[in-house]
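A single protein chain has been omitted; all remaining protein chains appear in their positions.
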Amino acid sequence: MVEEALKIELGKQGVFVTTIEELYNWGRRNSVWPMQFGLACCAIEMIATTMARYDLARFGAEVFRPSPRQADMMIISGTVTKKMAPQVVRLYNQMAEPKYVIAMGACAISGGPFKQGYNVLKGIDRYIPVDVHIPGCPPRPEALIEAFMMLQKKISGQHLTGADRPRHLDAAQQGEFPVPVQGAHDLEPTSNKGVWTVPVVIQ
Amino acid sequence: MKTVEETKAAIEAAVPGARVEIVSNPSVSAQHSLLIAPGDALAVAKFLHDDAELALDFLSNATGVDWPDKEIAEKVKVTRTVVKTVEGVEQSVEETVEETRKRIEPGYLEAVYHLYSVAKKQGPVVIRLRTVNRSDQVELPSLTAVWRSAEFQEREIFDLYGIVFTGHPDLRRLLMWDGFKDHPMRRDYVEPDDFEYEPTAHDEVLARAVAHRNRDQRSEVRVQEDGATL
Partner (left out) sequence: MSSSAIDNSTSPERQDGWNRPPIIQPDGEGELLEVAMGPHHPSTHGVFRMDVALDGERVIRLKPVFGYLHRNHEKIAEGASYLAAMPYTDRLDYFCSLSNNWAYALSVEKLTGQEVPERAEYLRVILAELTRIQNHASAIGFLMQEMGASGTPLMYAFREREKILDLFEALTGSRMMCNYMRFGGCRVDASAAWLDTARKVVAGLPSFVDEIDRLLSSNEILMARCQGVGILRADLAVNAGISGPMLRATGVNYDIRKVDHYGIYDRFKFRIPLGEVGDIYDRYMVRMLEMRESITILEQALKEIPGGPIMDPKAKSRGFRPKPGEAYGRIEAPKGELGFYLISDGSGNPYRYRVRPPSLINLTVLEDMCLGVNVADVVLIFGSVDIVLGEVDR
């Protein structure tokens, strides 16, 4: 390992010393391209974050790709209804690894203010794994930027080897997430047991 | 702008034999409505649309309402002949007793239409159609032929309440998926048990959360061939 002071000194001479892991993660975290996927009101705050005042582009989210094949991240902004849930899971499956999910807003985390609805999915993390949750209804654009930076920190903390390496480097973990089916009264299954369990109940 | 009584008179004059009643609205808004028998609805609607004075060419709002069966408990005075012993002698005496009788007033589904006139800038005229009951006789005529704006709104009433509109050009569910079996806006709809209200729960919400947790832990984890778990 090279010391920090030596690194800086070498950097002044035009020699850049790093590890492959750092370089790899640096490249990945500074060009996370989100998928253009807005569901409801949070989508408007997401659009406002990309506009002139808050400008998410300076963090690397330069273009919002409409196609899931070309996107790195999906921002679930808005309520996921049971009618829409199979499509969301299908889109997630279509994204290429490495892929990340930000659940933006109370509705995407747990159903939000519409939690009692018969057509509302109580949180998208019932079917797909979520990396960052942003509370708020809707969260301010600054909160979305903070979540983005948190995701960037998470990416820089991922290791290339070892037991805790990310999903796209671990052959045992890869696979498609099962798409729920719209049944007669509800979605079937109601949740993906491998991804989500009922939260701890404090009695 | 005609009052609701004048409108009723005009309808009865133009569509002979039409059964129209006034449903009074006790609130401050004083938007009284006209209850029209389903058999006459289409003819009355055409009259309201074509009439030169009313000119109700704009259907603003069409919605459904669910009035479930009501159990009414009434106190009834019943006179009965009873054999009683009076001063040692058995006699037939008439007795008046108060009994509580319960009866069920059948419910119905209702479609309410709010009509305005763009040409004359007046309104609203409110008309109501009621089905016979809530279970098997739930048909009403569709007014889409008179006002196109009823097309999606009647589909929504069919989806959420279950009223079948005969003569509708394309009666399918609007908001829920096609395979959905219930009519969610009815008062007796039971929502699917798919969530627990809140993490810091109490009383019945806590009981439900505990039940969900137990159900979850008891379920086995099935493993697919490629290693992903279900």
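For clarity, chains are labelled A and B in written order, and residue numbers in each chain start from 1.
Throughout what follows, a contact is a pair of C-beta atoms (placed from the backbone, for glycine too) under 8 Å apart; a residue touches a chain by one contact, two chains touch by 3 or more.
No experiment lies behind these values; they were computed from the predicted model shown.
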For this session: Specify the residue from the set A:L23, A:M51 or A:V181 that touches the hidden chain.
Result: A:M51
For this session: Based on the whole complex, identify which of B:P38, B:G167 or B:P192 touches the chain you can't see.
Result: B:G167
Problem set entry | Chain not shown: contacting residue from B:A43, B:A145 or B:L206 | B:A145
Exercise. Which parts of chain A are in contact with the chain that was left out?
Worked result: 36-41, 43-45, 47-48, 51-53, 66, 78-79, 81, 83-84, 87, 91, 113-114, 116-120, 137-138, 140
Exercise. Contacts of chain B with the missing chain: which residues?
Worked result: 25-29, 31, 57-61, 63, 65, 112, 114, 118, 121, 124, 126, 145, 147-149, 151-153, 167-170, 172-178, 184-185
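Assume only the chains that are shown with their structure count from here on.
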Problem set entry | Rounded Å distance, chain A centre to chain B centre (Cα mean) | 44
Exercise. Which positions of chain B touch chain A when the two form their complex?
Worked result: 175-177, 179-182, 184, 189, 191-192, 194-197, 199-201, 206, 209-210, 212-213, 216, 219, 221, 224, 226-230
Exercise. In their complex, what parts of chain A are in touch with chain B?
Worked result: 82-83, 111, 115-116, 118-119, 122, 172-173, 175-178, 182-187, 189-190, 192-194, 197-203
